[in-house]
Structures are given as structure tokens and as C-alpha cells.
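Up next, chain A:
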Amino acid sequence: MTALLEARGLTRRWGGLTAVDEVDLTVHRGSLHGLIGPNGAGKTTLVNMITGVDRIDGGRVVFQGADVTGLAAHRLASRGMARSFQTSQLFEDESVLDNVMAGRHRHIGYRFPHTFFYTPKVSREERRHRTDVHAILRELDLAVDAHRQVSELPYGRRRLVELARAMASEPTLLVLDEPAAGLPGSDVDVLGEVLRRLRRNGYTILVIEHNIGLLMTICDRMTVLSEGRVIADDEPAVVRESPRVIEAYLGRTDDA
Partner candidate 1 sequence: MTDTLTRPRQPSTTDPAGHRRAGLPVIVAVVLVAAAAIFPALSDYSTTYLFAYILIIALLGLSLHLLMGLMGVFSLGQAALFGTGAYAAVVVTEDLGLDGAIGFVLVAAVGAVLGLLMGAVTLRVTDLYLALTTLAVGYIFENVVRNSDWLGGPQGRSGFSIMFFGRSLDDPRLLCWIGLGALTLFLAVIASMRRSKIGRAFMATRESPMAARSIGVDARRYKLLGFTIAGAFSAVAGGLYSAWSLVVDPSVYSIDLTLSVLAIAIVGGLRSAPGILVVAAALTYFRNSAGDFGVSDYVLLVYGSLIVLSLRFLPLGLGGLASSPAVVRLVGRSGRRGRGGAA
Partner candidate 2 sequence: MAVTAVAATLALALAGCSGDDGGTDGDTFKFAVVAEKTGAYADYGLQLEAGVKAAVEDINASGDYDLEFEPVVYDCQSDKSICVQSARDAVNADGLPAVIGPIVSVDILPTAEVTERAKVPHLVMAVLNQITDDYDNTFRFSTQSDRSNQTVVDYVKAKLQPGETVAIVNATTDFGKGGAAQQKEQLAEVDIEPVAEIAHDPDQADYTPLVTQLKQADPTYVLLSDSNPADIAKLLRQSKELGLQSQWIGADASGTIDLAGDAAEGYMTVSPWFPNADNQELTDKLMAQGIDNPGWISAMAYDATLALAQAVQDGGTSSEEITKALESLSGFDGLARQGWTFSSDDRRGQESSQIANWNGQQYEIVWPES
């Protein structure tokens, strides 16, 4: 397997506090990679740095073989790095379809003057993308809600819309920030199934969770952060046995 994303020595400081300290992270093509750690371990900060949302104080990020350190978020997205957010960043007043269509942005090629005059070219391309989006919605069992406003949907469905929007950009790397946060147990299982299916279909996924049980069962590899440092990076079975992980994390939970 080749590395799709390689982060080396990533560091982020807030005043005297080092939130992320010399972190290395490698995500292989086609893998489902988990990033776990207790609250305040620096998971979201790390992902924000990788996806261009937060500043990088030290280290490098290589994506698809190119150095993308410090590139703006929208440029990284154009290169195929899609992400979801821990707190919902959906377009509340718009329909599910429009939300997910927005995710197609980087694949829509028509330009001026077509955009201004809704030419047949636009019409054709929009129809094609809408077909693709409907396929994604069906995949996530969202098709029935396609024309409903996002704000009308229950919480769990909205998390799926967020996932759908990220998927719609056909990302090379899909970064999911706590997709299971706030979901009831049965929905977490469904989500796990969805993620496994995506991985089978060839997606590379980096998923942040602190629901460690979910990740243990679906991940190919896991990186464990604690207080801004990597304390383990291996297959789930190995991580599960690591004394440092048990001490920092598992030891204090009765999860299995």
C-alpha cells in the first residue's frame, strides 16, 4: 500500500501550550484509518491543520505526493480532500439535494458565460451531477428526503447529509470529524456499516472518533493521540494491547 497522506512533525502552539507536538501520521491509500484519543488530545486541531483550516506552526504535510503544507482549505478540497465537521456545518435553509449538490463543486466544469445564462451545456451537466447525487442519497438511504429542508431532519439524518456532501466531492481522502457524535447506539452501528461499505468501494477514510469501540471493529489502522503526541500507531489488535494506550485511554474507560 502506498501512502496517500503523510504528515511529519506537525506542531501547533497556542501561546505556551503545545496542542499538537511533532505528530507523524500516515494514511495509506484505500485504508480506513482511525484517529483516537481522549478529549483534548489534539485530534481536531491536527485534522484542522491537515485540511487547511488551522495554521501549521511546524512540520510538513504531503498529499498525493505533493507538499501541501499551509495550503488554503478550498485548495486542498479541490485536490480531493473532503471533510465533515464535528458540529454541523450544513446549509440549514436549503434542501438535502442542494446541500449535497454543493459538494459537487469541484467537478462542475462549466464557466462563464454558461453559468450566467443557463445554457444547454449547464442544463446537461447539472442533470448529470444530480443523477450522481441521487445515487449517493440512495446509497445512504437519504433519497426520500432529497427535497426536504435540512433543518426539518432529525439529528442522525443530518449527520448522514454531511457525510453525503463530503462524498459528493468524490474525495481521494475523506476526513470525518466524529461522525458518530451524538448518535444513538443503533445509528452508530449503521454508520459503521456505511463506513465499511465506503472503504470496500475504494474510499480512503480518516475518521476521528472518541467512540473507540466503533473504530476497533472497522479500522485497518489506528493512530492514538494523547496530550498532543502520538502514543500508538498500528493495527487495532496491536493498539488494543498497547500498555501506553491502555494507560492513557482504555484504562480509564470500561469500553470493549
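The rule is short, and it goes like this: contacts are C-beta pairs under 8 Å (C-beta built on N, C-alpha and C of every residue); 3 or more make two chains touch, one makes a residue touch a chain; residues count from 1.
How these were chosen: all candidates are chains of the complex that A comes from, given by their letters.
Note that the coordinates shown come from a computational prediction; the quantities given were computed from them, not determined experimentally.
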Candidate from 1 or 2 that touches chain A, complex-wide: 1
Chain A - residues contacting candidate 1, complex: 30, 51-53, 72-75, 77-78, 82-83, 85, 89-94, 97-98, 101-103, 105-106, 108, 110, 114-118, 122, 126-127, 130-136, 138-139, 143, 146-147, 165-172, 197-198, 201-203
